[in-house]
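First the structure, in the form of structure tokens, and then the observations on it.
One protein chain omitted, others in place.
Entry: chain A
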């Protein structure tokens, strides 16, 4: 199960992650400001609540944010705690935190599992603003964007698996439609220990690649310390994206005391079993399970399946089209030509005009010998762009293949008559002449000549000339 585990077997690697993702909502967690903090000029997407003006109070936790968080938890098989949870105040000073405390909830769900890694707990919190250290500028537009923090058990045994795990986790969250798409980013605190030594926490790693690099660096660094006879002391380190190395942030003796208190401005929140049931009933299949099912149910290759499940809408689209056509063909077309065209046009199946019926109809035409594979690519492009049905596209483009032997023979005779030298060459043993003549037939029919039949008839005819 654990990728590359053997490579680190002697190190007894233990890696745990605290992963922050922005939950998808229209409004911020405690006020009515938009969560679209990127598209407004600095400090314009704010209100008295998210800037913590004296006297302002938080509104209740945004319901959609909580719902999305519950989806994440249930998707990972977590159980929701029965007791109402408090929102707490975590006190620390930072320029982008207007109140100098961050509101962060007690664990809401816990005890789950994803890809063999335990999920310890999941809670909700508010994003602070953004601070440009070099310019000394603060932008509070992001203040109050809802975050989920997912805390894993130290079950990850290699940097490679950490990367794999994070990629799949992000994919799952995108699948669920619960995280902000455009940010695509992830903020993680990474915990690592080797040889049963002290735990090192690496703060604020901002990408999947960063997590991988930070871990690789940390393994080398800690091994070197141990080889020199040193010991690993418990500390918090900072990952520098530029140089891809970690640096000491603070030793454990000066551990921060956040002086947590339950926020007196917010009432504790109770999640009813009915609410949980309601959410559980609409949860989609996990990508992991979907992959296994697609490979088994439709006998598709791994590469094709990976391409299909990387996009929830595409995988649904494929399943729909596979109901009325050969799934192997349908899978191939969806994963290759369709996906290529969508990427090219920066569309998804949900935003383009193509429907599953287009694919299944198209495969029907191919199977009946009425459409060439080459022209099918054009059909897909047109269907994505215009949504016109296949039959009318076939007519419009004049794509119907010519497979009538009589018609083909007429054309072949004409081509042979027009190119006596090629016929001579073939007869004297030049195989290339056959391809030349075949090309001429194809041109003559504007690509509509059914290839295998054409070759066969052409060969027969050439032999007959003898």
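Worth a mention:
Basically, a residue touches a chain if its C-beta (ideal position, glycine included) is under 8 Å from a C-beta of that chain, and two chains touch if they have at least 3 such contacts; residues count from 1.
Everything that follows uses one rule, which is that contacts and distances are computed from a predicted model.
Missing chain, UniProt protein name: "Glutamyl-tRNA(Gln) amidotransferase subunit A", from among "Glutamyl-tRNA(Gln) amidotransferase subunit A", "Aminotransferase", "AsnC family transcriptional regulator" or "Amino acid ABC transporter permease". Checked against the hidden chain, the listed residues A:52, A:193 or A:401 yield one contact partner: A:52. Per the touch definition above, the residue from A:37, A:85, A:101 or A:365 contacting the chain not shown is A:101. Of the listed residues A:50, A:109 or A:266, the one in contact with the hidden chain in the full complex is A:266. The chain that is not drawn here is touched, among residues A:60, A:84, A:177 or A:230, by A:60.
Taking the complete complex into account, residues 48-49, 52-60, 89, 91, 93, 95, 98-101, 257, 259-261, 264-267 of chain A touch the chain not shown.
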